[in-house]
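Can you read through this structure? Questions will come right after.
A single protein chain has been omitted; all remaining protein chains appear in their positions.
To keep things simple, chains are lettered A, B and C as they appear, and every chain counts its residues starting from 1.
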Amino acid sequence: MSLELALILLGMPFFLAGTVGLLRFPDLLSREHAVTKADNLGLGLVVLGLMLGAESVLLAVKLFLIWIAVLVASATVAQLIAHTVIDAGSETGGGS
Amino acid sequence: MDWVLEASALSLFGPMGLALDLLLAAGLLWLAWRVLYSPDLFLSVVLFISFGLLVSLAYLRLRAPDVAMAEAAIGAALTGTLLLYTLRHMGVPIEPPRLAQHRLLTGLALLMSAGLGWAILTMPGFSDGLVVQVTQHLPQSGVEHPVTAVLLNFRAYDTMLEVAVLLLALVGVWAVSSTELRLPAPSAVLRGMVSVLLPPGLLVGGYLLWVGAYQPGGAFQGGAVLGGLLVLLFLAGWRALAAGWLLRLALGAGLLAFLAVGVLAMAGGSLLEYRLEAAKNLILFIEFFVALSVAATLAMLLLGRPGSAGEQQP
Amino acid sequence: MSTLVFLLVGVGLVVMSLHALFVHTHLLRQVLAINVLGTGVFMVFIAWGSQSPTPHADPVAQALVITGIVVAVSATALALALALRIKQTTGRATLSEETEE
Partner (left out) sequence: MSELPWIVWVVLTPLAGALLAFLWPAQGVRVALLAGLGTGVAVLGLSLQLAQLGAQRYAVGAWDPPLGISLYADGLTAVMLLMTLLVFAPTLVYARAYFKQTAHLFWSLGLFLWAALNALFLSGDVFNLYVTLELLGLSAVALTALGGQSQALVAAYRYLLASLLGSLSYLLGVGLLYAEYATLDLQTLGQVIGLDPASAVALALMATGMLLKTALFPLHFWLPPAHASAAAPVSALLSGLVVKGSLYLLLRLWLEFFPETTVPASSLILGLLGAGAVVWGSWQAIRARRLKFLVAYSTVAQLGYPFLAFPLLAAGWDALAALVYFMLSHAAAKAAMFLAAGSVLRAFGQDRLAELHGLLRVLPLSVAAFILAGISLIGLPPSGGFVAKWLLLEAAFATGQWGWALVTLLGTLLAAGYVFRILTRALEDTTLSDRPSPVPRSMELTALLLAVASLLLGLVALPVLGLLEVGR
């Protein structure tokens, strides 16, 4: 029980770091970078913790699949946003 | 899935559950306030999507997983996407909202809400008359999950009219909008993601549809997932089904299946009355086509009107 | 206990969205207000249904709310299509006070 709690608690600061990055970083691309990287790692740790606690292997696999889906989705969205920002020609410092 | 339900049934959180509820409630009210009154409309729409997700979390806390899925898939994701699409084409207003003064109507609203609060607080206890009836008649419904039994058997007439409402909304949107099917140029990254997500997406959609008979899930939730997938396919440049009578058949399939099964059932009994042994298959038959037309309708609501050659504009 | 909390949240959402609906003039803000109003009403349904002794909340209430959500998205889609057309034809994102002529 304690290992799961430790892993979940370990994941928390990454979420915090991601959010702080989102608010603090100057331009869009670096903000986006912070959120994508930190949150995914945090989520990974939380999922790992939940997987240990899950009572059936099938459930553990489902939890893992959730993490994979979030990884694919956030990576693609990050790419798309980045492309639109660069295509729009706004210098890296700009962007809402 | 059961594990998550137990967690939300306070077993894991124990007394912490109330703290979570209060946190969630505060979050909901604060987010709603921001959605309704923030000066920047784009921020309002984005916050509306997170508000929808928080609402589906609240439904999970209230032990209503079916509704949580429907709210997340249709209420938050799809409505949010529709709002973003419309906002992009309307343009974000620069000046903050001018608040029109409606002293009378605001007073009416407050009066009505005070009455509402008072009525709820003086409400007698929960009477589970109907819940007991549903559990008693569950074996005759052909499915094990009570929500699907109510939706597709006990109150199937409601659901038939509801599928008609969805189709009607689409016809209404076609009658109003003149925008052709305008899709952005597909980007390689999106195409890559779609090829990765398509197989598991179809699997999840189909699984949700199938599992509806035993656990939370069902036609609308499965249809919403498939609808999202269809939108991704269109954005990634797939045009095959984008117009013509095949599309119309897919859109009308749900209502068609309902009418067909409903009328056929009248041969041996009353409208929409399934014989016990055929109930499960009939429900699944209807759910399949309803999911298909929900997916097609939700995707077409977003992607606008296909200019099919054969039919002039109104 | 969680029932009462979310019942009051439902009522709160209804109050806020009603006020916003009357006060705002921008088309999209009115659509947002209608959606939040619908969510408030559904929250009251499910909060009350969660007191049901069955493993999940009251199945009839859940079925009604699922039907309500699908009807709400249909109405929202039509409202947004109308709002877009109004902006395209009149160039304004608010309802013009038109006279008879």
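The working rule: contacts are C-beta pairs under 8 Å (C-beta built on N, C-alpha and C of every residue); 3 or more make two chains touch, one makes a residue touch a chain.
These figures come from a predicted structure and were not determined experimentally.
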In the full complex, displayed partners of the excluded chain: B, C
Residue touching the undisplayed chain, where the options are B:A26, B:A175 or B:A278: B:A175
Sole contact to the chain not displayed, among B:V35, B:V147, B:L255 or B:L302: B:L255
Which of C:V9, C:V23 or C:L78 contacts the chain that the document leaves out: C:L78
Touch list for subunit C against the chain that is not drawn: 14, 21, 27, 30, 34, 37-38, 41, 44-45, 48, 60-61, 64, 67-68, 71, 74-75, 78-79, 82-83, 85-86, 89-90, 95-96, 98, 100-101
Touching residues (missing chain, whole complex) on subunit B: 112, 115-116, 118-120, 122-124, 126-131, 133-134, 137, 153-158, 161-162, 164-165, 167-169, 171-172, 174-176, 178, 245, 248-249, 251-252, 255-256, 259, 262-263, 265-266, 269-274, 310-312, 314
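One rule holds for everything that comes next: only the chains that are shown with their structure count from here on.
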Separation of subunit A from subunit C, taking each centre as the mean of its C-alpha atoms, in whole Å: 31
Chain centre separation in whole Å, for subunit B relative to subunit A (CA means): 26
Sites on subunit C touched by subunit B in the complex: 1-3, 5-9, 11-20, 22-29, 31-33, 35-36, 39, 42-44, 46-67, 69-78, 80-85, 87, 93
Of all residues in subunit B, those that touch subunit A in their complex: 1, 3, 187, 189-190, 192-193, 196-197, 200
Residues of subunit B touching subunit C in the complex: 5, 17-18, 21-22, 25, 28-29, 32-33, 35-37, 41, 44-45, 48, 51-52, 55, 58-59, 61-67, 70-71, 74-75, 78-79, 82-83, 85-87, 89-91, 93, 97-102, 105-106, 109-110, 112-113, 116-117, 120, 123, 126, 128, 130-131, 134-135, 146-147, 149-151, 155, 158-159, 162, 165-166, 168-170, 172-173, 176-179, 216, 218, 220, 294, 298, 301
